[in-house]
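With one protein chain held back, the other chains of the complex are shown just where they sit.
And now, chain A:
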């Protein structure tokens, strides 16, 4: 067992785990945040997606030893404290989730996409979400919500810059 310091959702956590422990299980079992989900264990489905310095990664296949103490990790619980991120709001407005199990990962992948690409095309969306499976088939409603979120983020930026 080894000690690791990680910064999750702006808060420092010290954990004592085996060096090969996937970040997923550190977040869920050690830190106790369960919004990040286990789906396949092989980085194939995206249910475990979190943001590492703004980029989506598959936490089920990211060993804790690869995380540096200064890395900024964001899980669904840290995207906003009041369920007010534009992507979350768009998801509620379009009533995207069905079972909901994959949605933490989907939402984080979308938040990262809109951060780097405020005006994504359908092709951009396909590429950005290729790693996130939704077995309930909420894909079309997600696409609608992504465009809506992009629009609302742009109008927010406009309001801010006025």
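As a working rule, a residue touches a chain if its C-beta (ideal position, glycine included) is under 8 Å from a C-beta of that chain, and two chains touch if they have at least 3 such contacts; residues count from 1.
What we mean here is this: contacts and distances are computed from a predicted model.
Of the names listed as "Aminomethyltransferase", "Xanthine dehydrogenase family protein molybdopterin-binding subunit", "Peptide/nickel transport system permease protein" or "Sodium:solute symporter", the one that matches the UniProt record for the absent chain is "Xanthine dehydrogenase family protein molybdopterin-binding subunit".
Per the touch definition above, the residue from A:5, A:119 or A:140 contacting the chain not shown is A:140. Although one chain is not drawn, its touching partners on chain A can still be listed: residues 1, 17-18, 20-22, 25, 28-30, 32-42, 44-45, 47, 75-77, 79-80, 83, 88, 91-92, 95-104, 107, 125-127, 129-130, 132-143.
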